[in-house]
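Read through the structure below, which is laid out as structure tokens, and then see the notes.
Only one protein chain is missing from this complex, and each of the others stays in its spot.
Coming up: subunit A.
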Amino acid sequence: MSGPLVGIVLVSHSAQVAESVAELARGLAAGGPVAPLAAAGGTAEGGLGTSADLIVAAALSVDQGAGVALLADLGSSVLTVKTLLAEEELPAGACLVDAPFVEGAVSALVTASAGAPLEAVAASAAEAYAYRKA
């Protein structure tokens, strides 16, 4: 099997958070081919915040034609992704996944790497909300 895989984009207020969560997800998803994953953290100038341009670039870089699942952390990350989707500035088949950032990223990447379609990737990431910790 070597069809196109769903791409994942991690949008955080912080470049380090986005990169670190990407590294964690890649580490836990390893063991075979891993779906394309890109981090879009912080502003274009390297500060805390959200960059629409970084998000669009990240989405284009992971788009293989099977859709792109975006996970966002807080406030402007979520609002910027929603706005880009409404303005149709992201690749066709892009969607914002309603999921906790770290757990959702791992779950989405593992599922996408197994060749699952976008709906399954989104559902799997959202399921991470159901795991109560206390």
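Before moving on, here are some points about what is shown:
Following the convention adopted for this analysis, contacts are C-beta pairs under 8 Å (C-beta built on N, C-alpha and C of every residue); 3 or more make two chains touch, one makes a residue touch a chain; residues count from 1.
Definition applied: contacts and distances are computed from a predicted model.
Entry comment: the absent subunit's protein name, as recorded by UniProt, is "Dihydroxyacetone kinase subunit L", drawn from "FAD binding domain-containing protein", "Dihydroxyacetone kinase subunit L", "assimilatory sulfite reductase (ferredoxin)" or "Sulfide:quinone oxidoreductase".
Screening A:T80, A:T111 or A:S124 for touch with the missing chain picks out A:T80.
Contacts to the hidden chain, counted on subunit A, fall at residues 43-44, 47-53, 74-76, 79-80, 82-84, 86-87.
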